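Next up is a structure, given as structure tokens.
Note that one protein chain is taken out, while the other chains of the complex remain in position.
For chain A:
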Amino acid sequence: MLRFFLHRLGLLIPTFIGVSIVTFAFIRLIPGDPILMLAGERGMSAERYAELRSLYGYDQPLIVQYFDYAWSALQGDLGTSIVTKRPVLEEFFTLFPATIELATVAIIIAVAVGIPLGVLAAVKRGSWLDQGLMGVALVGYSMPIFWWGLLLIILFSGILQWTPVSGRISLLYFFPPVTGFMLIDSLLSGQAGAFKSALSHLILPAIVLATIPLAVIARQTRSAMLEVLGEDYVRTARAKGMPPRRVIGLHALRNALIPVITTIGLQVGVLLAGAILTETIFSWPGIGKWMVDSVFKRDYAVVQGGLLLIAGIVMVVNLLVDVTYGLVNPRIRH
């Protein structure tokens, strides 16, 4: 297990290098100049332009710029935002809790709804219920996130006026961040209505973000369950007189979850990618929206640093998933 872990850890290094090169290159491939973006409507003088370019090192050859960046990054310095003048790492950690909160609630929804639906569809395979559920899952999977998000906003914020359109909590509440999770902080603040406000802000973006992972998890659970339900050990459990609840929910599901856990882990990447669109639609102040804003402002340091951090998170989570996989699957554990 330890060797496996170290081996996987070792594989992360080349991946990181690759990601750093790709993000560095991509942001520079987009037309536009970060210095000119800083200039106001009246533009800037050629001297000032040259001065700023050399200040930020953009007059250096690309290869030199890359190694400067890589060298600093190795020392834990991801540079400074050209727009806010704050260190990228600091901005990241200010905004990241909002994204984790959104993604955590989304994955909880996806798992808590997706797995039972998948099991139900498998148990009732071929029925109208199964076909209906899988049809809905397919629609959910293929729906463009921004369109789906807007649809929900129009319905629940516009027509029904049940939920606010943007932000994390009503501006009427103020309390210091403790955990960075608005749901928890609002509870800790003890202010009446704060939690409800935070929840009503969170629920729509979380549902939108959960949609694709939910569909994927439901479909994967269904097919894993179908396979497992035909296994001899399921028959053994029934031959022991175990009630269907236990046969399906314990004997079969436990085995079916092994591949599903991998799928859930892979959804972390999907979630972070989805967060970019979802946060933008709902003006959710997390790293997704931060990335989009920074791309528009050609804030090179933020885009490359932020993407590197996001990639790092995805890789670490995937590693954790593999470890969990080993823990739930006795055949690997021993």
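The rule we apply is simple: contacts are C-beta pairs under 8 Å (C-beta built on N, C-alpha and C of every residue); 3 or more make two chains touch, one makes a residue touch a chain; residues count from 1.
The rule we apply is simple: contacts and distances are computed from a predicted model.
For the chain that does not appear here, its UniProt entry gives the protein name "Dipeptide ABC transporter ATP-binding protein DppD", which is one of "Dipeptide ABC transporter ATP-binding protein DppD", "Cell division protein FtsX", "Anti-sigma K factor RskA C-terminal domain-containing protein" or "Cytochrome c oxidase subunit 1". If you put the hidden chain back, the residue from A:T15, A:S54, A:Q131 or A:T236 that touches it is A:T236.
Of the listed residues A:G40, A:P144 or A:P330, the one in contact with the hidden chain in the full complex is A:P330.
Looking at chain A, the residues touching the absent chain are 231-233, 235-243, 251, 254-255, 258, 328-331, 334.
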